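So the structure is just underneath, and the comments pick up after that.
Then we have chain A:
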Amino acid sequence: MIAFDILLGLGLILAASGVFLSTHLFRSVVLFVVFGLLLAITWTRLQAPDLALAEAAIGAGLTGVLFLDTLGTLRKAKQKRRSKKEPRP
Partner candidate 1 sequence: MTALLPVFVLATSLITAVLIFILPERYYRLRVSLNLAAAVLKIVLVAVMIAGIANQVDYEFRYELLPGIDLVLRADALSMLFAGLSSVLWLFTTLYAIGYLEGAPNRSRFFGFFSLCVASTMGIALAGNLFTFLIFFELLTLSTYPLVVHRGTEESLRAGRTYLKYTLGGGAVLLVGVALMYGLVDQTGTMTEFAETGTLSALPSEQHFTLAVIFFVLIAGLGVKAALVPLHGWLPVAMVAPAPVSALLHAVAVVKAGAFGIVRVIYNIYGVEFAWQLGVLLPLAILASITIIWGSLRALQQVEMKKRLAYSTVSQVSYIALGACLFGPIGTIGGIVHLLHQGIMKVTLFFCAGNYAETLGIHKIKDLDGVGRRMPLTSIAFTLGAFGMIGVPPLAGFISKWYLGIGALDAGMGWVIGVLILSSMLNAGYFLPIVYRLWFKPKQGPWPDEHIKAARFETHGLLLWPTVATAVFSLAAGLFAAHAWSPLSWASLIAFREYLP
Partner candidate 2 sequence: MNRTLRIAVAGTVALGTLYALLVAILWVPEIQVNLPQQVALNLEQSGIAHPITAVLLNFRSYDTLLEIAVLLVAVVTGLALRERDALTASTEQARDPMLHALTRRLLPLLLITSVYILWSGSYAPGGAFQAGALVAAAGVIARLAGYDIASRADVLLRLGLALGFILFLTVAVSAMLGGRPFLNYPEGWAGSLIFLIEAVLTFSIGLTLISLFVHAPGDSSPRGGADDD
């Protein structure tokens, strides 16, 4: 199972780098959720099923949704700013 652990660890690192290197925020957030799911698996490898559950539900799930939702707001605000060139009063 050592090989699996090495792969998982590298996967975590890769996912994290992906989050940082990606130029698209949306892709970053998706990779962040992937990272969270990988981390959930990692916690089971560390015999911490509670953490696996929490990571899946909170870390990846809820945080991911919050990020995605915010992304929508940001995009709309950007569009709005572009459509109305003049500054808001």
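Inclusion criterion for the candidates: all candidates are chains of the complex that A comes from, given by their letters.
Note that a contact is a pair of C-beta atoms (placed from the backbone, for glycine too) under 8 Å apart; a residue touches a chain by one contact, two chains touch by 3 or more; residues count from 1.
Keep in mind the model is a prediction, meaning the values are calculated, not measured.
Q: Tell me which of 1 or 2 touches chain A in this complex.
A: My answer, from the options 1 or 2, is 2.
Q: Write out the stretch or stretches of chain A touching candidate 2 in their complex.
A: Interface residues on the chain A side: 49-50, 52-54, 57-58, 61-62, 65-66, 69-70, 72-73, 76-77.
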